[in-house]
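With one protein chain removed, the remaining protein chains of the complex are shown where they sit.
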Amino acid sequence: MSPLPGYNVLREQDRSHMLDKIGVDSIDHLLDFIPTDLRLQNPLDLPDPMSEWQLTRHLKELAAQNENTDSHVCFLGGSVYDHHVPEVVNYIASRGEFLTAYTPYQPEISQGLLRVLSDFQLVVGRLFDIPVVNCSVYDGATALAESAWMAISASSIHRLIVSDNIWPEHLAVLQVYMANRKVEIELIGHDAHSGKIDQADLDIALQQPAAAVIAQSPNCFGIVEDLKEVIHNAHQHEALAVIGCYPTSLGIIEAPGTHGADIVYAEGQSLGLSLAAGGPTMGMIGTRESLTDYLPGRLVGETKDIKGESALALIKQEREQHVRRDKATSHICSNQALMALRSLVYLSLMGENGLRRVATLSAQKAHHLCAELERIPGISRSYQGPFFNEFCLDLTVNTATLLDKLRQQGFHAGINCSANNKDAQQRILIAVTETQSLATLDHFATAFAQTIDQIS
Amino acid sequence: MSPLPGYNVLREQDRSHMLDKIGVDSIDHLLDFIPTDLRLQNPLDLPDPMSEWQLTRHLKELAAQNENTDSHVCFLGGSVYDHHVPEVVNYIASRGEFLTAYTPYQPEISQGLLRVLSDFQLVVGRLFDIPVVNCSVYDGATALAESAWMAISASSIHRLIVSDNIWPEHLAVLQVYMANRKVEIELIGHDAHSGKIDQADLDIALQQPAAAVIAQSPNCFGIVEDLKEVIHNAHQHEALAVIGCYPTSLGIIEAPGTHGADIVYAEGQSLGLSLAAGGPTMGMIGTRESLTDYLPGRLVGETKDIKGESALALIKQEREQHVRRDKATSHICSNQALMALRSLVYLSLMGENGLRRVATLSAQKAHHLCAELERIPGISRSYQGPFFNEFCLDLTVNTATLLDKLRQQGFHAGINCSANNKDAQQRILIAVTETQSLATLDHFATAFAQTIDQIS
Amino acid sequence: MTPGITLKSARRVSVFDLSQPGMGGSGITDPDFDGETLPTELAPVATRAKTGLPELSEIDVVRHFTRLSQDTFGVDLGPYPLGSCTMKYNPKRNDTLAELPGFAHVHPAQPADSMPGLWTLFHQLQNHLAAITGMDAFTLQPAAGAHGELTGLLIIRRHFESLKQNRSVILIPDSAHGTNPASAAMSGYICKIIPTTTEGTLDVGAMREMLNDDVAGLMMTNPSTLGLFDPNIAEIAAALHENGSLLYYDGANLNALMGLVRPGDMGFDVIHINTHKTLSTPHGGGGPGAGPCGVKAFLEPYLPIPVITQDDDGEIKAQFDRPLSVGRMKSYFGHVTILIKAYCYILSNGAEGLRTVSENAVLSANYIQSSLADLLPPVFQQRCMHECLLSGGDLDVDPFDFVKRLIDFGVHPPTLVGAGCVHFSDDYDAAMLIEPTETESLAVLDDMIAQFRKVAREVELARYMIETAPHTTDVAKIITDEPAFLSMLEADKPSSAKTS
Partner (left out) sequence: MTPGITLKSARRVSVFDLSQPGMGGSGITDPDFDGETLPTELAPVATRAKTGLPELSEIDVVRHFTRLSQDTFGVDLGPYPLGSCTMKYNPKRNDTLAELPGFAHVHPAQPADSMPGLWTLFHQLQNHLAAITGMDAFTLQPAAGAHGELTGLLIIRRHFESLKQNRSVILIPDSAHGTNPASAAMSGYICKIIPTTTEGTLDVGAMREMLNDDVAGLMMTNPSTLGLFDPNIAEIAAALHENGSLLYYDGANLNALMGLVRPGDMGFDVIHINTHKTLSTPHGGGGPGAGPCGVKAFLEPYLPIPVITQDDDGEIKAQFDRPLSVGRMKSYFGHVTILIKAYCYILSNGAEGLRTVSENAVLSANYIQSSLADLLPPVFQQRCMHECLLSGGDLDVDPFDFVKRLIDFGVHPPTLVGAGCVHFSDDYDAAMLIEPTETESLAVLDDMIAQFRKVAREVELARYMIETAPHTTDVAKIITDEPAFLSMLEADKPSSAKTS
């Protein structure tokens, strides 16, 4: 037998001893109950095993082929942002005890992890201004889909009113999740000037009963919505308000819960998660107490041990698939616990003032850049509503060409949203975080202007 | 006051409260006892403070300027080698409990660390085949200097016989450490054919009383010495044998202790330490029981707690500077504990078979490369003695030019030892570790041949 | 509560208890922006005065979470034989390699051609998964096992839609993991439950009776969550296919099969793999995992977008234009870093290594089963695969209490009914599912067995102490209706002699 790569620990003598104990003479015989014609005859078609140093070299080679935020200045956003991740977050999340634990089914030896998940719930509750938060779902898109299903289950109405300016990928996932469960999705439009939800459209849609109105702020153009109005409107028509948000922005922008949202969902990547080509990120869901029983996923709460001492444990498992099976609120089992840990550590490090500063700096820098770019002839803001750290520009040049030329100069300049956009032909979405320096922003604005000049 | 970078934790109100308690009205007054004319009038001349993301970018920029083993294939050795460092070593050494502890002066809360240091002593003892090992000194060079002083203290003879083929930097440090303590260093030569110690020279030197004979194997040409003979010779003349070694080579080469060495010292970098531009590395010293009281640095041993339970603690502190002051065996206080941890984890992962394999693969690859290179016209082995994983070649072309051209092709091809070398004009020292693939070696040999061709 | 002190109480302390107003958030500065003045345009809508977030210093954060980690049991601390969860060693190297800047700092919206290294890795991984499972095409998008199930079921839906067949039922064995019926429900199917035979396998007769035009498919785990390989799988597959239905494979138990049997060869049409089980990506306290979904060629058109494929000219691309696709299951491409770890795991092991992994997993489970048979007889009198279902019915204590006692001896409890991720029907309510995994050495297995025995002995000892009480009297218990012994009669003699 060839040397094993470090984690197969049964030696030949161990295997013999174990076979003896079992009472068979070979592994082959041990597996007698598997019909021969099902047994694989040839070795798997896989490359030769690699030593740790070969593997390391191979992965480094693959990694080195990818442009990244070290090689290119990143102005890409669209639900996932290049915010700074404090090293403490990486450090804590790499501690083996956290990394190699499973879901805390055995609370007696998982109090540390349970405390983390419980505090995550509490801290996110404050951020969203909503009392009940679960331990995470897969990502922002599935958080939306799960939130929508909560509203449908609670209302028994199979109709959703959805703003057309939520993230396109979120909408796509929502559609997939709902289609097979016979849920009607009615899209409402946005105001071509402000970029915000078209309230008239919403009014019309609300004439029919709906489980929920779904909106997102800042929306997919980066514009802060008038949530209060939207939520009020929904409630007037007995629809729940399901609101998507960008957690970082909540450092300065009123929480959806404060405006009365019934369900708040978010993509949590901006809270101390690396970009990681988009995954794993984290879906977050919070809600009112009365909707708790509709929540998907894990919930942690306080209980007592047999001595009467307070202890933490998973609670309300009767909602979950391992108990309720096909009647469960969701199928989710593995979730994003480690990401919840990361964001808890992140939010603990930032705190009241830190998150406010991150949000403010991001906004300041975005607005500075936007102002600089708006000065370039042929460039205009797509929408006039107030934006947080992300904004759409309409261009007179070919977006793809522009992005490509800027990429050659070391910039991932923005997301090309020319294709699936009905308001304008050439459009770019630019996001700025706290990590870009004034010099970089100004350098980029200059490069942008020059490149436009070259290609127009 | 400007926001602080995360580790100054006294808020303005805290400072006021504390000043109140102390009974002064300002920090300035608190420091009244410092004469005014000594007080600094201006702020320190330092750059503006950086946020974590600015700092990260700055350091990444600096790091990116350095060629390294990811950018260049590394055939450099000379006491520090590009052996593979298993990720488990990095992981364990980054655990905060180990990283942020001090010397285990409080054994009750340091049993984990004490176990590590104790096991390091035991494991290295096996590797060196010598009973007593200390908890490390700064590096291989200072290990040599400290070992030499042990021999001098034990013998009260202020004369050392030192082979001229130990690492030049080690010799340089030895000279500095000994010069001021009135120790005579007699260098003995090496055999121009084999590269080994000139035994005749040694015989002559041994006619005068000496505290020790100091030799290193593999020596600075990579050649394995006839240690048995050297040590026997030293003992015949009542000199101690102080032997330097390359720990990795001990996976296949007899330990100095087995040959009767009295003191074994080594540069421990090859045991799971990164290159790190040469520091921190680790000095290792082991010795016979009778010389224990002359050892520098920390020693860990078993003791009993007040309940009679076995426990670990620092022992024999009466040798050390904090007790014995100017009569101490050494001034060392901070040592290389974290590196000792790394090497213990490394040796535990490798074990009997692993270290043998690392040593064998390194040797196989070095011998393969050497054979390939020897085929190139104008290239010859400098010495005929058996080498481990490092060998000297004499060239007919200018070494600096050759190295430079190979560097442009992505190779750090070897150490240029043309300057301080009396046996040949153009010489290169090449080291090969287990991490180089056959393809790389052959590719290098071809590049080498072509480059020689070009420049000769 | 004060920060910093009292070592053991971290679990009692929330981050709010550690909060001190004005602390934290430091270092968030930029020389060129004040970080305070809101942009004029934004100011009217950025009116939040307080978030109520806790305020901690960096050192308090580090200390608190370091301590909480010490109060959490993971595979890195000891054996974790939690049945069905495959808690094996997660190689540290893989964690680090997944965090290389060229992976961790890639924005998913970057131009496709700016990340060829990732495309190559995805494509290779898809191929390797196909090789391991005998499937034809893979999507790496699903976020976890359950998400893979949903993806697979939606693919099945699309398949029948494109055949214009209206099938509304998914058959599920009663032993199935809870995610199976839940995912079926989420994809709009009605679940019908197939009973398990007394041999522990799927009741093929019952299944045949349930087959009709309305059955879209059957979801199965093989080996099942009872730890048994279902030898009738070929027959089952044939029956399903004959009925025009499809066979779904829940790959959570694939750890038993690598290099030995392939789901594709058993007749499965759609499958998912739990990389965090079989391919050793760490579970992270409950996630994230990844649940790649594989299909036979005829289902390939339905894979979710984007599909990573290789062009005829060799270029690897993310295809979005797939008219038959089920659509998008989540944002972007999947759990990239988790997938990288799975890729590393496969490359480290190679074909022979993976086969050894599965062999050893099966060997270890059978070893445990054989070694504990007297104490905890197997629920089904058969050899098991990578996990064994043992009956605690003969124990004198509640199995729930029994396994909790194992904690005191450093062993994570196995899976019980209602205490973990697996569903057992009421018939096995005293059963425990033990999955030792292949990364525990024989010494650890033997020690684990010894701990089970130690707990059992405690029960015996307690019973013995009761049954042999009193212990503090001069003579021991006397049972008067016992027949008299000769020795007792003889013993009478001297004393009677004395009194005479």
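As written, the chain order gives the labels A, B and C, with residue 1 at the start of each chain.
We adopt the following convention: a contact is a pair of C-beta atoms (placed from the backbone, for glycine too) under 8 Å apart; a residue touches a chain by one contact, two chains touch by 3 or more.
Values in this document were obtained by computation on a predicted structure and should not be read as measured data.
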{"item": "Candidate in contact with the missing chain, chosen from B:Ile332, B:Leu373 or B:Leu395", "value": "B:Ile332"}
{"item": "Listed residues B:Val224, B:Ala239, B:Val264 or B:Ile285, member touching the removed chain", "value": "B:Val224"}
{"item": "Selected residue (touches chain absent from view) among C:Thr51, C:Thr66 or C:Thr133", "value": "C:Thr66"}
{"item": "For subunit C, the residues touching the chain missing from this view", "value": "2-7, 20, 23, 27, 57-60, 62-63, 66-67, 70, 75-79, 89, 91-92, 348, 409-411, 439-441, 443-444, 446-448, 451"}
{"item": "In subunit A, positions touching the absent partner", "value": "2-9, 11, 13, 48-49, 51-52, 54, 86-88, 90-91, 96-97"}
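Definition applied: only the chains that are shown with their structure count from here on.
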{"item": "Euclidean distance of C-alpha centroids - subunit A vs subunit B, Å", "value": "47"}
{"item": "Distance between chain centroids, defined by C-alpha means - subunit B, subunit C (Å)", "value": "45"}
{"item": "Subunit A and subunit C, separation of their C-alpha mean positions in angstrom", "value": "23"}
{"item": "Interface hub residues of subunit B, defined as touching at least two other chains", "value": "3, 6, 51-52, 54, 86-87, 91, 96"}
{"item": "Numbers and ranges of subunit C residues touching at least 2 other chains", "value": "22-23, 25-26, 28-30, 58, 62, 66, 91, 93, 95"}
